[in-house]
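Every protein chain but one is kept in place in this view of the complex.
Showing chain A:
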Amino acid sequence: MGMTAIIAKLAVRAVRVLIVEVPGQWLTRVELEDQMLRRGWRRAWAPADADVLAVCGTPGPELTPLVDRLWEQMPGPRVRANMCSSSTVSSALNDAATLYVDTDQHAKDARERAQEPQIPHDDMDHSGHGSHDHSGMEDSGHDHMSHSGHDGMDHDNHTGMHHNGHGEIDHSGADHMNHSGNDSMDHDEVDHDSHADMHHNGDDHMDHSGHNGHGGMDHSGLEDSGHDHSGHGGMDHSGHGGMDMSPGGIPLAQGGPDRDGLEMDVLHLPLGPVLAYWPAGLVLDCTLQGDVVVDSEASIVDGRDHEHSLHVFAPDLRAALLCDNVMALLALAGADDLAARARQARDCLLRGDHTAALDRLERLIRTIRRSWLLRWSLQGVLVLEQVDLHRHSLPASCRGDAYDRMLRTLARIQAAVGGAGPMIDDDVSWQVLPNLVTGLELATLRLAVASVNLRLHPTTQGGKA
């Protein structure tokens, strides 16, 4: 056995996995987490650190190109593992482990893949996934209003400044073709569509002008957050008329007045749909100044596919899902040990082991109550008073701050497992999210989102079973 093989054998014990959770596939993710724990594998938070890209479920037309982009960003050796349901997780991971140590294959992959990082606006991407985007767009019955709106905008700007904002390499060939031809929506518009599509609202103009300012950092390498960066390509350039400098084809960030009335650079950051401890499929398009979210818009990736699914909830399953939410909140707060306990309680619930689950829940709640540091950390995160509940038509269970909500959720899980009957489903609709979180600092926003139980999708798994 050569040195390379020894290193590969060692490395396979410490593989890091980037998890893509297709909406509704949380049980597959839970099974994956369980299997990873047994192998000593850990979760990767970003594609740069990932060896295995694990796709839980079958991604829809919007998610597919994003997953491909994440794949492009992984440094390699890289392995892709598709698991369409929780029963295939084990075999998918076995295959991934085998592929991971196959050094020759990885050397070949390294030679054949793109050698330089690309901004997502490149030709390759579109030739690869253009059809997907298109089909998704046609199916969704996209409105012509926004088309015409974009056409005008893009054509106006195209002559003068489109090239300024882009790398010459990317657009020297194919882009010109697209624009000079009659299919003016082939390139930019595809992305606009997917963008508009995800917002489910009509006022696309508002929407885009709101994002004029973003640029710069936006395009670099954040695709782990998943949202289609190319979706903003056109808008950026329209907002950057006078810009001459554009390193790497990326327009520089624009300034805007911040909350103190000072000029500050505006960045654009889509949170989700591929983000750890974040509701699967949710995309929150944030406009940032520093790390303060000054504007945001929510959408659901591939939302339409799940709309008509059954909405049935087994009580145990729902308790486990809430437990999963608590785990995410604790993990984001940096309380790793407590998060591990919440996770164990969740796994007990899914196994149907009520006694062990109750025992773990009780210990978890006791420790949380004792930890004044955790209370201090979560106190004051997204405080919702009676008026706020009324204004956003939120359920009474949302009252208080993140700490209150977490303890309340845990108490409800405990009661439900203890046999107090089925839980009422008073989850919060994701549409209300931008109203709640705009103006928060990013870390607080993550805690705030994790602290409310969002209704994003019916659990298609289990619910039907």
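Going forward, a contact is a pair of C-beta atoms (placed from the backbone, for glycine too) under 8 Å apart; a residue touches a chain by one contact, two chains touch by 3 or more; residues count from 1.
Please note the rule applied: contacts and distances are computed from a predicted model.
**Student:** Refer to UniProt and select, among "NADH-quinone oxidoreductase subunit H", "tRNA modification GTPase MnmE", "Cation:proton antiporter" or "OmpA family protein", the name of the complex member that is left out.
**Tutor:** The correct option from "NADH-quinone oxidoreductase subunit H", "tRNA modification GTPase MnmE", "Cation:proton antiporter" or "OmpA family protein" is "NADH-quinone oxidoreductase subunit H", the UniProt name of the unshown chain.
**Student:** Out of A:Asp102, A:Asp258, A:Asp291 or A:Asp388, which residue would touch the omitted chain in the full complex?
**Tutor:** Counting the whole complex, the residue in contact with the absent chain is A:Asp291.
**Student:** Tell me which of A:Cys56, A:Leu267, A:Val437 or A:Leu454 is the one touching the absent chain.
**Tutor:** Only one listed residue reaches the unshown chain, and that is A:Leu267.
**Student:** If I consider the whole complex, including the chain that's not displayed, which of A:Leu262, A:Ala314 or A:Leu373 touches that chain?
**Tutor:** Candidates A:Leu262, A:Ala314 or A:Leu373; residue touching the omitted chain: A:Leu373.
**Student:** Spell out, residue by residue, where the missing chain touches chain A.
**Tutor:** 7-8, 10-16, 37-38, 40, 45-46, 48-49, 51, 73, 75-77, 110, 116-119, 216-222, 224-225, 247-250, 267-269, 275-277, 288, 290-291, 331-337, 340-341, 343-344, 371, 373-374, 376-377, 441-444, 446-447
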